[in-house]
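Only a single protein chain was left out; the remaining protein chains are all shown in position.
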Amino acid sequence: MAGNSFGKIFSVTTFGESHGVAIGGVVDGCPPGLALSEEDLQGDLDRRKPGTSRYTTARREDDEVQILSGVFEGKTTGTSIGLLIKNKDQRSQDYSTIADRFRPGHADYTYEQKYGVRDYRGGGRSSARETAIRVAAGGIAKKFLKTEFGIEIHGYLSQLGPIKAETIDHSVTNTNPFFCPDADKLPLLDEYMRDLKKSGDSIGAKVSVVATNMPVGWGEPVFDRLDADIASAMMGINAVKGVEVGDGFAVVEQKGSEHRDALTPDGFASNHAGGVLGGISSGQDLLVHMALKPTSSISVPGKTIDKQGQEIDIVTKGRHDPCVGIRAVPIAEAMLAIVLMDHCLRHRAQNANAHSSTPVIAGSTD
Amino acid sequence: MAGNSFGKIFSVTTFGESHGVAIGGVVDGCPPGLALSEEDLQGDLDRRKPGTSRYTTARREDDEVQILSGVFEGKTTGTSIGLLIKNKDQRSQDYSTIADRFRPGHADYTYEQKYGVRDYRGGGRSSARETAIRVAAGGIAKKFLKTEFGIEIHGYLSQLGPIKAETIDHSVTNTNPFFCPDADKLPLLDEYMRDLKKSGDSIGAKVSVVATNMPVGWGEPVFDRLDADIASAMMGINAVKGVEVGDGFAVVEQKGSEHRDALTPDGFASNHAGGVLGGISSGQDLLVHMALKPTSSISVPGKTIDKQGQEIDIVTKGRHDPCVGIRAVPIAEAMLAIVLMDHCLRHRAQNANAHSSTPVIAGSTD
Amino acid sequence: MAGNSFGKIFSVTTFGESHGVAIGGVVDGCPPGLALSEEDLQGDLDRRKPGTSRYTTARREDDEVQILSGVFEGKTTGTSIGLLIKNKDQRSQDYSTIADRFRPGHADYTYEQKYGVRDYRGGGRSSARETAIRVAAGGIAKKFLKTEFGIEIHGYLSQLGPIKAETIDHSVTNTNPFFCPDADKLPLLDEYMRDLKKSGDSIGAKVSVVATNMPVGWGEPVFDRLDADIASAMMGINAVKGVEVGDGFAVVEQKGSEHRDALTPDGFASNHAGGVLGGISSGQDLLVHMALKPTSSISVPGKTIDKQGQEIDIVTKGRHDPCVGIRAVPIAEAMLAIVLMDHCLRHRAQNANAHSSTPVIAGSTD
Partner (left out) sequence: MAGNSFGKIFSVTTFGESHGVAIGGVVDGCPPGLALSEEDLQGDLDRRKPGTSRYTTARREDDEVQILSGVFEGKTTGTSIGLLIKNKDQRSQDYSTIADRFRPGHADYTYEQKYGVRDYRGGGRSSARETAIRVAAGGIAKKFLKTEFGIEIHGYLSQLGPIKAETIDHSVTNTNPFFCPDADKLPLLDEYMRDLKKSGDSIGAKVSVVATNMPVGWGEPVFDRLDADIASAMMGINAVKGVEVGDGFAVVEQKGSEHRDALTPDGFASNHAGGVLGGISSGQDLLVHMALKPTSSISVPGKTIDKQGQEIDIVTKGRHDPCVGIRAVPIAEAMLAIVLMDHCLRHRAQNANAHSSTPVIAGSTD
């Protein structure tokens, strides 16, 4: 497969440009018998969609997803599931001025060089608009994981510029436009973002996702480790520049006696590993962090070149998020769900009869 | 494919346990006509192999690789390349005491739960011994990338515990047992490691890899982005807990005006992106960092459970690296080479006729 | 990937049921710069679509395909191509009586047992309606192969029941509703089909496809041979029970001295091989035959069981082709085109620099 598919047994293949007729995709490998309707997917799409607050792009899209196949009488049938979201508010005229120039920090230059041609309208295929289909596909995976295993997936903004969430309260996350789990930081975020908008600049962010009630045993070493596939899934989200599992880069300065999580009859005594040992889920909470770069489309003037290689000034107009990291929260949740569901099915394939005589201990006691 | 293959067009499939008869693999998709012999691969294997200094495990292996097929009269033929390394110094008796217990921080527990059975000798399949074949396969990719494009791949230890390399001098890296590129830090490292060994503990590390002379255009969005595949490759190396491209987690606190790399007629003015834009190589140097956890096998006593779920004390004997990060340097280079070669071929497949009318600018001027 | 994708570099992933909202798919891996519009695809869709003659099902579908992405200003961009065909004339009520019974010769029983549930309306996913998307995807491949290499792909009905085409005249094939290349056999076919319809029975057929102007070198041994992938593609078409390349089953009684095609300075002296040697295209015409079983939905009464395992009588009503083989002609062409395009790109990936010093001889002199 060329690069528009993700997953080996449970997979999603997407298509669609920012300003085309529609975006869509095919989810393959979903087990039959799962209760599913558009409503199961719409909630996360609404969380991701633009135009929901003054801190995200003013582009308005309903992002209404249609399930075109694979569901019959309210249940999945085991056949491939077609997903479609029509594009509405496209305003291509905003972008015509950038047809012959390369916005710095964007994929304009690399798409042009790779393919010799590009749909420049709103970033074309490289636009984050495409991730709406990932969110829809992830909604299917979330439903499956919740129904079959009680797995919950919680994403949140753990840092925005200098402001760090210190309390992680999942009940707070979805009550504010920042997906911030720390109620105390909301006024700070509000003020920071207001100033940022005024300055015309943008800011990076750190997003985290945790999966609870994880089974032991998912992950296919030595290459298709659970954490390796998660790293690919997260680094494959627009603007992500770093991925961590568990303690992540903090391990560089840790001692072995400090890092390794002791096993006890009552479960792991800590969770530095972030829920993966040897590429296989340990039953501890799965904990993933990612770093998202600041939006490159800002109204602060910059230098770039045009298609003839001539230097020009650039000021990106149009409607853009001052912090793309915020809306990445539901995308990160969706990608984690897709990875987990794929690995659940892959594990089942090979290990349907595998029974350890060892008792499964509980996850982290943290 | 189950999880023992990596790569879509240029791929490596590995087999072998730490204390089995041999480890080996199959490299598929190598173009014909590449001059290749065992000597091309042995150098990196020697860099990775145990027993080379007092800071790595005392296990002694020749790690002599045999090319069993795919090369005829000194050149690759386009057919699959069989690789074999026999195991010699196995000392399985060292490990028999851990057959019924789970070493904390290791994959013992997860393998047991996943498969219901495990080869406990030296970690079996989860041992880093398996990575020798990755290094051999990476050697083929390195040769190809160097021959066809002049691409150079340099790995180095950028941090060990609290000690950071501040000068990156590739001519220094391979002159010391730490793969440290900063000559000034060698005495510090020597002292730190001596103390560490005495304490019986271990330490984490940060390893970096850079590829220079990169072409523009490699990477297959939206999922098989160059950086996504790199993230998978690196997170798939034993002990890695975090991966960064370019500025990595530093972007969280960066402004857009600060992060985005301006394009100029003479090339990019900076390289915050680390050589990838929109998942496609930009021609800038490709820069990747990873965090490796401290070795879990230490002689500091710890708590764990046995197969019956009973609490027991554990002290790992045997021969182990106090910092597994060090030997990861050639492994990280190998995996980067494999990803790049795979993407080179994938790019060729789809874009053989793609010609942008845009001039290719030089890489980073940094 | 679960089973709804075909192809490794150039791939198509399909979705959709016979009586759902729409059928569709994603074509991935198409090189950029190919001139493409819906009109390029509609011609073959019209050849495949039902309701075009009195010998095919009376179901009427416009089968109007929409390209939703991957094409910009009339050319492919190298990104994934979304395809959609809305279902119109569904008449689900015709099928409600078969919800609890298994039509013999159909996939009703196996889908029910495999998935535990099935969309029984018109065969659901197992309906040949799904192949319309294969035809659309194949249209893209045909355009590419024609533009880049001058390859022509001609399918035809080579036998229907006892009536065999003896003259293969491609200019005749598309002038008659049977896709028969032998003008002399048209009155016979007409009479045979009229009698068949009267009897309420159905008949099998043999369909052939030939590709001319083939390059040498496509095919990836040892498993992904060109002929192996063709066999999969053809056997994967509904109702196909046999596939032959070149002389096919006739080789069983051939001597080696008779079968092997001599190479001469002017080309191959014959084409018993059908254009493939060792799984790689030889430059001879590629010749493939397939056998299609008679339609199982007939008005001749039969025996079957219901979901409770009770014996019942069955008479299939509804609108059905008395010979499904006829409409398979454009499907077989499409699948051959998809295989060839995929192998073209795969060959390019690995062998971009491979240059034999041997002169390429012309194809078959037949």
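Each chain carries a letter (A, B and C) given by its place in the written order, and its residues are counted from 1.
The criterion applied here is as follows: contacts are C-beta pairs under 8 Å (C-beta built on N, C-alpha and C of every residue); 3 or more make two chains touch, one makes a residue touch a chain.
Quantities reported herein were computed from a predicted structural model and do not represent experimental measurements.
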item: Listed residues C:102, C:120, C:156 or C:179, member touching the removed chain; value: C:102
item: Hidden partner chain, residues of chain A it touches; value: 8-9, 29-33, 78-79, 148, 221, 345-346, 348-354
item: In chain B, positions touching the absent partner; value: 1-5, 7-11, 13-17, 20-26, 28-29, 32-33, 66, 68-70, 72, 75, 77-82, 84, 114-119, 124-125
item: Hidden partner interface residues of chain C, rising order; value: 1-6, 8, 14, 102, 104-107, 109-117, 125-126, 130, 159-162, 201-206, 216-225, 227-236, 238, 241-265, 269, 272-274, 277-283, 291-298, 300, 302-305, 307-311, 346-347, 350-351, 354-361
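Basically, only the chains that are shown with their structure count from here on.
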item: Cα-superposition angle relating the copies chain C and chain B, to nearest 5°; value: 180
item: Farthest-lying chain, centroid of Cα atoms versus that of chain A; value: C
item: Self-contact between copies chain A and chain C, residue sets same or different by half; value: same
item: Chain with minimal offset from the mean of all protein Cα atoms; value: A
item: Centre distance in Å when chain A and chain B are each reduced to the mean of their C-alpha atoms; value: 25
item: Centre-of-Cα separation between chain C and chain B, whole angstrom; value: 45
item: Computed distance of Cα centres, chain C from chain A, in Å; value: 38
item: Sites on chain C at which at least two other chains make contact; value: 8-9, 29, 32-33, 78-79
